[in-house]
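Everything below concerns the one structure shown next.
Missing here is one protein chain; the remaining ones are kept as they sit in the complex.
Letters are used for the chains, namely A, B and C, taken in the order the chains are written, and counting of residues starts over at 1 for each.
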Amino acid sequence: MIRAILLISCLDQKGITAAVTDWVFKHGGNILHAAQHIDEKMGIFFMRIEWDMHGFSLERQDMRQVFSSEAERFQMNWSLYFSDEMTNIALFVSKHYHCLYDLMFRYQSGQLPHCKVLLIISNHPEAASLAKQWGIEFLHIPVMAESKSSAEDIQLEALKVRKIGLIVLARYHQILTGKFVRAYPEQIINIHHSFLPAFIGGSPYAQAYDKGVKIIGATSHYVIEALDQGPIIEQDTVRIDHRYSVQDLIDEGQDLERRVLYRAVRWHLEHKILCYSNKTVIFD
Amino acid sequence: MIRAILLISCLDQKGITAAVTDWVFKHGGNILHAAQHIDEKMGIFFMRIEWDMHGFSLERQDMRQVFSSEAERFQMNWSLYFSDEMTNIALFVSKHYHCLYDLMFRYQSGQLPHCKVLLIISNHPEAASLAKQWGIEFLHIPVMAESKSSAEDIQLEALKVRKIGLIVLARYHQILTGKFVRAYPEQIINIHHSFLPAFIGGSPYAQAYDKGVKIIGATSHYVIEALDQGPIIEQDTVRIDHRYSVQDLIDEGQDLERRVLYRAVRWHLEHKILCYSNKTVIFD
Amino acid sequence: MIRAILLISCLDQKGITAAVTDWVFKHGGNILHAAQHIDEKMGIFFMRIEWDMHGFSLERQDMRQVFSSEAERFQMNWSLYFSDEMTNIALFVSKHYHCLYDLMFRYQSGQLPHCKVLLIISNHPEAASLAKQWGIEFLHIPVMAESKSSAEDIQLEALKVRKIGLIVLARYHQILTGKFVRAYPEQIINIHHSFLPAFIGGSPYAQAYDKGVKIIGATSHYVIEALDQGPIIEQDTVRIDHRYSVQDLIDEGQDLERRVLYRAVRWHLEHKILCYSNKTVIFD
Partner (left out) sequence: MIRAILLISCLDQKGITAAVTDWVFKHGGNILHAAQHIDEKMGIFFMRIEWDMHGFSLERQDMRQVFSSEAERFQMNWSLYFSDEMTNIALFVSKHYHCLYDLMFRYQSGQLPHCKVLLIISNHPEAASLAKQWGIEFLHIPVMAESKSSAEDIQLEALKVRKIGLIVLARYHQILTGKFVRAYPEQIINIHHSFLPAFIGGSPYAQAYDKGVKIIGATSHYVIEALDQGPIIEQDTVRIDHRYSVQDLIDEGQDLERRVLYRAVRWHLEHKILCYSNKTVIFD
């Protein structure tokens, strides 16, 4: 079954839900999921609607144009996706491989929908053998303080050539420049190994240890130019106690990081995320 | 603001969402929340839609009739509620008062919406002073094995007279007869102090202790004739370890029971629960 | 059964555990609990040992002196408690009463061991009727920016007269001065309604809402002069989503705050907490 997914946001007005569901219905679409959210404080309306394309009366290439007039009426921001359009993924990694491993296992098990993992990029050479084992192309692109700009140029060219639509920083320990980030708005997902906004920056587990917290967390977010400040997609926490060393926190945190990153990537691929005001709406 | 809430279930068909949202819109309703769910295995459609009655073109007394024709087209089961219609509540309790205390605190703080707590019924006299302190009517109705039927007759009469719409068993340690249960279908909420279906029946914490589980739970559910078998509304769990005595489990469990029961009662009052196939859909 | 509890910390050395357990044993004490912890990074040893006083060969008044020689050998910091010595508690509150309510319910149910709640102090008059209902003395001590110092003098005098050993800030929305804090080192427990160190200071739920976090938390800690920076005793978290308004966070957070504060108070009363390096060891 091919499914169409429409994501919408606009100022809240009477009749939006009715207009959209009616538009789908009158063209023969069977609605599979429809969810809406209103930010009452800001007066913004959000909607995600998913329907079966079987029997839909519009050709795919005409849909955007036809829907445009509907959208203009409510001054909508909107995106239209189809479940058979694959998102090409590049995974960035440095020296910790648990997130990479986890995503690749899930990818190979069919748990990452509608995507192709095309590329693994690392500033270290060690992941090459893993990539080879999985049959994924691997690029070792060293990044030095003085060569970051040229390294990013090589990365950007590699991403462009392969039509990458989603970059996953699966514990990639380099700060991306504004140029890079702006090239992939809401298309770069990072995993930060703390419960943001606590413990921004380097060595968050050591920070957590020194602070003596009783719970640690992990956070996946879209990358923006301000470090660790992008819209939060998912978080999770786990209880610890005074007996945990920094290394114990690192070990325990692996599990958190893996599942928090996995969920964020999956929801992105399922087109369940809408960003606004540096926050996210996650339709479920 | 007065809100209307419509709960719908029927066989899944094309066009239901569009028909319902369009019906609300064309009568001038501003949709505040709309959520749907499809049980794909059973082919059943569920919907909850909530709108502002301000400017709605139908009078309240006419709405049910007008919507009926819409509903018949899809052979819907449906219910219509208004946010200014209060549900009258009776709280049943035996000898543990933490759930009673918690619900009353929340009620007095305004956290239990659209309801009036009219009555506390207990098979023991001890809660009388609490009831008095809160200004709630109290009935001490002893229940003996041989007098259960006549005790229930007294209870049922008291509920009927006060037009009670929701009975909350806030740790009431008597098994209700089929006659009683059938009189209030999907209107009796119980809190069971275990993670059902584990540890059905009496002394679940002692059962959990003997089994050596590492996590305990609590479950709120609608009461049906089969003991502890009704549709589950909410559950929660907490980690324990071998150091916990049965008494420690009882203490720790209080917290679980309170919040699990509170959520169930609240969702019921907000008309967020639909039952089918001995399960619940909880709209959020 | 009367129990003695000995809390010890010192530089880690060979033979401490043996020396302490042997000391208890040779005076006829039956050890009920013994736990130790070593901070390997800092080389510090911590111990909590609890034994039955029945048949113990030393009189209570002699124990401190006799143990001193043992303690000097290892240069221990140590404290000795007895289970029949009550801690006098004062509860401070402003305008949110859920923590106060919860602690009082637990106190009256016998869940707060070895203590007497003697006093409720508030900068607002509203809690007077609650205090009266529970039969607890109530002092309304208004605090204005310009009168804080004199208000604290009144508070301190009231605490001193009643031999208060533990001050619980059960949502008390005034910042204590250094003078006050220094008078009760490791004897003031606060509940902060966020997952510290995130969202320090005022309106943490509003801060959490604006940040778009997917989980909220609560933190209980000993009060030191730096705001919300004292040693963390306990934390807990709960999952939220984009549908939660600030008010929803406040409601949901109540539950967190109550149980996080309760645990901290209970552990303090059970002499299970040792502070060092602005962190806590919690023996269990």
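By our rule, contacts are C-beta pairs under 8 Å (C-beta built on N, C-alpha and C of every residue); 3 or more make two chains touch, one makes a residue touch a chain.
All figures in this text were calculated on a predicted structure; none of them were measured in a lab.
Considering the full assembly, B:234 is the residue among B:152, B:234 or B:270 that touches the omitted chain.
When the omitted chain is restored, the residue from A:13, A:111 or A:150 that touches it is A:111.
Residue-level contact of chain C with the missing chain is found at 14-19, 21-22, 24-26, 28, 30-36, 38, 239. Taking the complete complex into account, residues 37, 40-41, 195-199, 211-215, 217, 231-237, 241-243, 245, 277-282 of chain B touch the chain not shown.
Although one chain is not drawn, its touching partners on chain A can still be listed: residues 97-98, 101, 105, 109, 111, 133, 243, 251, 255, 258-259, 284.
The rule is simple: only the chains that are shown with their structure count from here on.
Relative to the C-alpha centre of chain A, the farthest chain centre belongs to C.
Rounded to whole angstrom units, the spacing between the C-alpha centres of chain B and chain C is 37. Residue numbers of chain C whose C-beta contacts span two or more other chains: 243.
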